[in-house]
Each structure stands twice: as C-alpha cells, then as structure tokens.
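After the structure tokens below, expect a handful of questions from me.
Chains shown are a subset, placed as in the full complex.
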Amino acid sequence: MATLTLKEVADKLGGEAIGPDGLVIAGASSYESAGETDLTFADHPRLLPTIEQSRAAAVLVPRAVESSTKPIIRIDNPRLAFAQALGFFWPRQRPEPGVHPTAVVGADVRLGAGVHIGPHVVIGDNVRLGDEVELHALTYVGDSVEIGDGTIIYPRVSIYRQVRIGKRCIIHSGTVIGSDGFGFVRDEAGAHFKVPQVGTVIIEDDVEIGANCGVDRATTDATIIGHGTKIDNLVQVGHNCRVGANCIICGQVGLSGSVEIGDGVVLAGQAGIADHITVGAGATVCAQAGVIGDLPAGAFVSGYPAAPHREKLKAEAALRRLPDALSELRALRRRIEALEARLKEETGT
Amino acid sequence: MATLTLKEVADKLGGEAIGPDGLVIAGASSYESAGETDLTFADHPRLLPTIEQSRAAAVLVPRAVESSTKPIIRIDNPRLAFAQALGFFWPRQRPEPGVHPTAVVGADVRLGAGVHIGPHVVIGDNVRLGDEVELHALTYVGDSVEIGDGTIIYPRVSIYRQVRIGKRCIIHSGTVIGSDGFGFVRDEAGAHFKVPQVGTVIIEDDVEIGANCGVDRATTDATIIGHGTKIDNLVQVGHNCRVGANCIICGQVGLSGSVEIGDGVVLAGQAGIADHITVGAGATVCAQAGVIGDLPAGAFVSGYPAAPHREKLKAEAALRRLPDALSELRALRRRIEALEARLKEETGT
C-alpha cells in the first residue's frame, strides 16, 4: 500500500484539491468504513453532508461542489476517480515471470515476454500466449488455444482446445470456456444422439468473466463475447451465442443457444434469454426476467415472459387490486340483478 | 478433418445423393456460415429455397424433397444425419493411452485397457476404471469410485468417494459429483446440526453432464441419474433425487432434494423443482418455471407456481387486459349508480 498527499492524488486524477496540500492519504474506502487517512467519494452533492460526518480524510466530489467541511478533490467523475485511486493505493502485484517447474507444457507452445505460468498448470500443444499473460495455478489450457497480451487467467480455469482469448482479459477461478454446447437430436427410439460440437469460442479484448461460469463452444463456427463485455459469476453462455461489446451480464444469467446480444446491453441477475432470441443494442433486462421474444434496441423489460417494465409495473399494481375488484364485480352483479328485478316488477314484463 | 465425396457421405448416412457423385465435401456447417465445400441441412422442405441461396456445397434434405438447385442427399432425418456427418469430418481424437507421470494414483486401483490418465490427475484407493476411460488433466477421483468403459471425464472434474458412473458417459469440466447433500437439523439453540451424507451417486450409462454442475450424494442410499439423460451446464441435483432415462435438463435448472423425475422429461433453462416433488414421464417444464406440486405424465407447465402452460397463457393475456378492465369496472359502477338514482327518483322510493 502506497501513501500520497492530497495534492498528489488530485494531480494524478486530474482534479482540483481544496484542503491542506500535504495532507497524507493512505488508502481509499466507502465512507461508511473509511478510516482517518482514507479518501472516499460523493457521487452527488446531496450525499456530502452525510459523508462530512464520516471519518474519511478527504472526499472526491463533483465539480458542482465548491466547498466542504472536509478536504475535497473536485473532479468530473468522482466514482471513476475513486476506482482509479483504489489502483494507486493497492496496485495489483504481477506474479513473477517464468514457468513453474510443476507446470506441464505441451509441444510447440510459444510464450510471450514476461509470461507467468503457475504451479500445476497444464498446457496442451500448439498454444500461443502473448506477452505478460498470467496463467495461475492449476489452470488447464487445451491444444491450439491462443491468449492475447496481458490477459490474466486466475487459478483453476479450464480452456478447452482451440479457444481464442483476446488481450487484457481477466478470467476468474472455476470458469470453463469451450466445453461442448448442449446439442442432441432425438432418434426414433427416444434416445438423444450427441451433435458433435466442432466450433469454438472467441473472447475479444478487455473482457472480464467471473468465477464458475460456463461458455460453450459453438456447434460449428464460434460463440463470441464482444470486446469490453463484463460477466459476473455463475453465468451460462450457450453455444453459438454472439454477445456484443461493452455489455454487463450479472450473476447467474443464462443465455440459451444462438442468442444475439447487441452492444451495451445490461442483463441483470438471474435473467434468462431463450434460444435464437435477439436483444437489441442498449437494452436492459431486469433481474430474473425471462426473455422469450426478440427485444428492440433500448428496450427495458422485466418479468416472465419479459415485457416492457412500465407495463409490467402497471399489471403488477392492477394485480394487487384484483382481489378487491373481484368482490366489487360480485357486488355490481347483485345491484344489476336488483335493478332488473325492480324494472321487471314495475313494468310487469 | 477428413474429405469425402457426395456419394461417400450419402452411403455412410444411408441416404440418396442427387448431384455429381464425385463432388468433394470437406466439412459441415449451418447454412448461414457454410463455405463452398460444406454440407448443410434442411429440416423441412420450406427452408430449402433460403438454403439454396447459401454457399453450401450440398444439402441434407427430407425424403419429401425430390430435387433442388443444389446437390442434395435425401434422407429420413436430416438433422440426425447432419450430426452424424459432423462426426465424420471432425472425428474426436482420443488422447494417448497411459498414465501421465504427474498423476497421483492410490492403492488397489484397477485400470482397463487403453485408459488415459492426464497430467496432475489425483485418484484415490480402490478405484475401478473400465476400458478406454479418459480422465483428463487435474481431475479428482475419490476412493472406491467406479467408472464404466468409454467414459470421458474432462479436465478439472471432482468425483467424491464411492460414486459409480456408467459406460460411455461424458462429464465436463468443473462438475462435482458426490458432494454432501444439503441436510441439517435445527437444534434447540437454533444452530444447524449437519446430517452426515453417507449415501452415494449412481450415474447410469450414456449420460452427459455439462460444465460446473453439482450432483449431491444421498443422505443414505443413492442419488440416481438415469441412462441416456443429458444435463447442461450449471445444473444442481440435490441429494436423493432420482432422475429417469433420456431426460433433457437445460442450463441452470435446480432440483431440490428427493425429487423424482420420470423418463423422457424436459426441464428448460433455470426451471426449479421443489423437494419431494414427482414429475411424471414425458412432462415438459418451461424455462424458469417453479414446480411446487406433483406433475402427471405428459404435463406441460410454466410459471411459478407451475401450472398448465395453456392456463398460464390465458391468465397472462387476461392480466394484460386487467388495467383496462379495472377502469371499465369503475365506469360500470357509475352507470349503475346513475340507474339506481334515476329509478329512485322516478319511483320516489
């Protein structure tokens, strides 16, 4: 952990420090758990009064804030600056370059400069690893896999044969890339004949994939994860899916086979997308939603079957009033019967 | 990758080639991504005009099709034939038989002919492996496990003690078979006392299990996966479940404890089955459905709580009309009030 002054932090982040320039900042934290030498941040000016009560040494604030009872750093995007500051105080330590003697490395493997291969890693034949690639302990990399510069593969990852992974990707422990897609053809006897999955997976640059995910190889061709897309833990991506760039895919989301996800889509936790569905660019799918029809760009849907969130809320509100409405309906029927009886009586018909 | 002529492909598949017998076929692909030497397929004659526009060299078609602008192979089940053809062009390569020197093998382990044990595999005592079994890198096999002929265990699988796996099974990376079932008894103090899970798991023949699944061992007796059943990624099978033969269990499905699934059942993605529930043979549970009551054979259910899909669709459609119906209800009340007032006025009562 490094130590910086308020002024140094502001300069590194491109912000304006208001407070004692020499103030020592030794870390960064949320305001709730900040200690007396910690930097914290306020997304919005209205949060500042609360944060001023915290123990934090200084606060990253939007430019709109002009002063505070705390030392501040005025900056365009306090949340982004906070993320950058965490990196200053706890810079990630790269593991030592080199191949651990317990690693098992196949034939014709090409290693870039500064590659780290940890204990008990297993690498097949014809593998290409770019510069500064990290393969941590107990990871498996199959034949003919290619991994781009600066990509970090954490311990206990499986990458099946021929998969291609881009630059600066991060893949967390337990994740499996390139296992067989789920494809079977029922024969006359009711048995399921396996469709060989002879395609592959392409992970583009700057993708992060969390722990214990599964990304299946395509039947033919490739399952693709677009550049800059971030995937949380325990996510399932079926064969032949094509996920666009800069998407956010939260924990336990499931994509069936041949799903097309546009750029910048957000899929919230436990959402599911049925096979062969297209989700337009910039769409948002709320938590636990089940998408069984194509979604246009910018859609905002929830529920099963997923529908525009506004309609779902309206239907949900109506549903809460339904038991009362059913009582009302019965009451109205009785009033109509009374009116009918009365008219019949009066008119004698 | 092999290369065959149109005639050779047709003969191997038992179909009838119409086109130049010597036409070279060098692969197989979906029509969208087919290249000029690829075989593709049409499930149905109506797809043929579209596929005729593709670059594919030839098309597997149903017998009902008599001719095409493309070379064709007329055959009973084009989709099944396509799956078989993928296997001709990209035959799976078995790994070299033998035990890798880094594998750790326990006492009294019996290996069948042609067994492959990869790098850093760990095998306990008293294990029995049939002929041609493959245990890929970094896999763990506990004491007294039995695995039948021809079964493939991909890298990084865990098989706890005493589990029995049949012949010709495929288990993908990251899957855990035989971990403890989730059983606890609450004591007077509110603490959860662990129920020892002393049963096991039996996987019958021809079962495939995807990546990162969990199949728990039984409390006593056995959790059973019936022959020919295919399980996708990230599926949870609780202790003492009994899954029938030839079922299809899609990604992220969860079975609680002691669930009974009949033969030929289909559970779509993210569906869940509550504990001690019975699902009758041939039933279909739609994606994300939550089954909390027994289902008869052949049921087709969706939603939570799961109910016949037809009723759910009706209720869903009604729900969409509900906000309008509530307005209508208010309007009718006003009209009744008007009628009542008018009658009261008229009759003076």
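In order of appearance the chains are A and B, and numbering begins at 1 in each one.
Please note the rule applied: contacts are C-beta pairs under 8 Å (C-beta built on N, C-alpha and C of every residue); 3 or more make two chains touch, one makes a residue touch a chain.
In this text, all values refer to a predicted model and were calculated from it rather than measured experimentally.
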item: Full complex, copies of the single sequence (shown: 2); value: 3
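Here is the rule we go by: only the chains that are shown with their structure count from here on.
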item: Superposing rotation of chain A relative to chain B, computed on C-alpha atoms, to nearest 5°; value: 120
item: Chain centre separation (chain A, chain B; CA means) in Å; value: 25
item: List of chain A residues in touch with chain B within their complex; value: 102, 104, 120, 122, 138, 140, 142, 156, 158, 160, 174-176, 179-180, 182-185, 187-188, 190-196, 198, 212-214, 216, 219-221, 234, 236, 238, 252, 254, 256, 270, 272, 274, 288, 290, 292, 304-305, 311, 314-315, 317-319, 321-322, 325, 328-329, 332, 335-336, 339, 342-343, 346
item: Residues of chain B defined as touching chain A within the complex; value: 27-30, 33, 77, 79-80, 82-84, 86-87, 89-90, 92, 100, 102, 118-120, 136-138, 154-156, 170, 172-174, 206, 208, 210-212, 228, 230, 232-234, 246, 248, 250-252, 264, 269-270, 287-288, 303, 316, 319-320, 322-323, 325-326, 329, 332-333, 336, 339-340, 343, 347
